[in-house]
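One protein chain omitted, others in place.
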């Protein structure tokens, strides 16, 4: 649009493409984290719709450990930037 | 393309984007429904390639119940429009 | 961009769209293959970080059999072109 | 995926109709490629569990064929029921 | 998904800000539609296992409601913890 020539347009597309991928990455991370901590922490008999105390503290620790695994594997993959 | 200025182009993109997401939503719904009813209804020993009578009626009820769950959760989420 | 009219632009978009889908297809195939052969062949107790001999030969045969299943189902679906 | 699932195009201006139609075509191709991949994954997963040889044996091949055919029939039936519900057909026991 | 998760837009020129904002809106809509589908899939999978009738019985309906409510509360809590970690809050035992 506001670009002066074809090459700049492609550069701009790449910047927007990168931003989009960054966002998709975070959404994907959040969704996987949410799913796996639900699987690990929540009683599937659904006797009530509230989270009980045990579930709540399990969730907090699950998120914290998932975060650490993300960082640990990020280091192994040799990425210099933090995973978010 | 046929838009008079940048803002209108963006509006048009949004309309196409919305239509695309609506379609992706329906395809995603259909694929999940198909997968889960196969898992719930079909004998995985694959003794024949035909669906037998029990499988057929299980499929019909599975689709019907899945539809009801979609509507029920749609109501809980407070969306006013029907899920399809 | 270099297209002479709207219709040609759409044609060009379709060609790029097709190429993109072809690539997404191959990436999707590779990722599913990798995941399923890991599930079928790898000991999840992770006693070491190396692949042992049994795992290595299981992987090779798994990839080979997955390929054959891809071709077999490709034939059933009546596609004339090879799956890759 | 049936094109009719994806709504009415008649109300659009010609140019947008072409673009919308192209978008639907792309979605259908993408969906059918993913379906192909997921069918292979499912039937491989259900039918192949022995990695002592490099080639499928007869039993595995038969299993894969039946699995794929059964899945396709299943998918068609689900599609029919799904279309009925989309058209607001009454559903009683 | 919280919009603040997706980074800072203030440094961009006006035109790009509009476009970036539209992109974020689209991602949020897509994410919420997928979340809806995955919630239905999960609660159906966990709560419905009997296909002798065409309609949900009371017990299944109750199960689905609790499952969905529980998942949404869970998701909010994960979102809060996730945001804290994103902001670099210290995490000790």
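We just call them A, B, C, D and E in the order they show up, numbering each chain from 1.
Rule of thumb we're sticking to: a contact is a pair of C-beta atoms (placed from the backbone, for glycine too) under 8 Å apart; a residue touches a chain by one contact, two chains touch by 3 or more.
Bear in mind the structure is a predicted one, so any value in this text is a computation, not a measurement.
**Student:** What residues on chain C make contact with the chain left out of this view?
**Tutor:** For chain C, the residues touching the absent chain are 1-2, 16, 19-20, 22-24, 26-27, 30-31, 33-35, 37-38, 41-42, 44, 46-51, 55-56, 59-60, 63-64, 67, 84.
**Student:** Pick out the residues on chain A that sit against the missing chain.
**Tutor:** Touch with the absent chain occurs at residues 6-7, 10, 13-14, 17-18, 21, 24-25, 28-29, 32, 36, 40-41, 57-58, 60-62, 64-66, 68-70, 72-74, 76-77, 83.
To be clear about the criterion, only the chains that are shown with their structure count from here on.
**Student:** So with chain D out of the way, what's still stuck together?
**Tutor:** Once chain D drops out of the picture, we get A, B, E | C.
**Student:** Could you put a whole-Å number on the gap between the CA centroids of chain A and chain D?
**Tutor:** 29
**Student:** Rounded to a whole Å, what is the gap between the Cα centroids of chain A and chain B?
**Tutor:** 25
**Student:** Just give me the whole-number Å value for how far the CA centre of chain A lies from that of chain E.
**Tutor:** Measuring from centre to centre gives 12 Å for this pair.
**Student:** Could you list which residues of chain D touch at least two other chains?
**Tutor:** 15, 19, 34, 38, 47, 65, 69, 91
**Student:** Which parts of chain A, given as residue numbers and ranges, touch two or more other chains?
**Tutor:** Residue numbers touching two or more other chains: 1.
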